[in-house]
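With one protein chain held back, the other chains of the complex are shown just where they sit.
Let's turn to subunit A:
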């Protein structure tokens, strides 16, 4: 493999480095802080430039139980997913998730409609239970998120968490809160490199430093537009390395959410015997989606299944070994 990379490209710019979590001396309470980004070249082309940080896996957890959870997940998370705090702790300590991604689905007015106080309480409790940084997501309903997320942001001020998602139609409130409380922000665009850039400009125009923005390019699972997402990420990363500052942010890919929505991950073997065991199928769907995103340049993967997390984590370690060789 001595000649694996013959063409060496010299890029003009590195991706921004984003720091996640603040320790005690920085005004936070995290024992473990993390950094993503900083790539000087395309994924895993170690000969071409530095790739200083290992991609991270965040475990996706929910504040309230999800009724449409696929059977494989329900069974394998039995016992822990009823309580978000236990769930977060178990996935970090037993499975090895690098950080925790809490989706506050329950605050949706059409859903459980839990109060802002409950949301603040829950996030604070998880912060107390795990020593790692958190990702905090709203419910997706703009008005409600704008009420609740600033309160959660304020309550966790100084912890340097990652909040999301800011979208083109609704980014100002969350951005202002994150700037004020020292958090990072997720900028979500609908598989469109232009909108990704436009949103980064809008957010940075409000005063957010570029190294505190991470791009959610929106992905589709394997078979559901993954290649489209791949090419958008590739374009954005090429632009970033070629000098476009407004696209030089790390990527976060919501792998768990997307893969477990795929029919292939959900349909039981009884309905489609030729497809084989549902659990294995679901896990592999999540793994393959995650691995593809890594190849496209993902810096943080959010995932659900413990087994999938373990597999992808060990694959990442394998891939990163080359950095030392």
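Here, contacts are C-beta pairs under 8 Å (C-beta built on N, C-alpha and C of every residue); 3 or more make two chains touch, one makes a residue touch a chain; residues count from 1.
As a convention for this text, contacts and distances are computed from a predicted model.
Q: Report the protein name recorded by UniProt for the chain absent from the figure; options are "Acetyl-CoA synthase corrinoid activation protein", "Spermidine/putrescine transport system permease protein", "Amino acid/amide ABC transporter ATP-binding protein 2, HAAT family" or "Potassium-transporting ATPase KdpC subunit".
A: Missing chain, per its UniProt entry: "Acetyl-CoA synthase corrinoid activation protein".
Q: Looking beyond the chains shown, say which of A:67, A:110 or A:205 touches the absent one.
A: Selected residue, touching the omitted chain: A:205.
Q: Among the options A:9, A:115, A:194 or A:272, which residue touches the chain absent from this view?
A: Of all options in A:9, A:115, A:194 or A:272, contact with the hidden chain holds for A:194.
Q: Please identify which residue in A:35, A:124 or A:168 touches the non-displayed chain.
A: A:168
Q: Residues of subunit A in contact with the chain that isn't shown?
A: Within subunit A, the residues that touch the unshown chain are 168-169, 172, 176, 192, 194-195, 197-198, 201-202, 205, 246.
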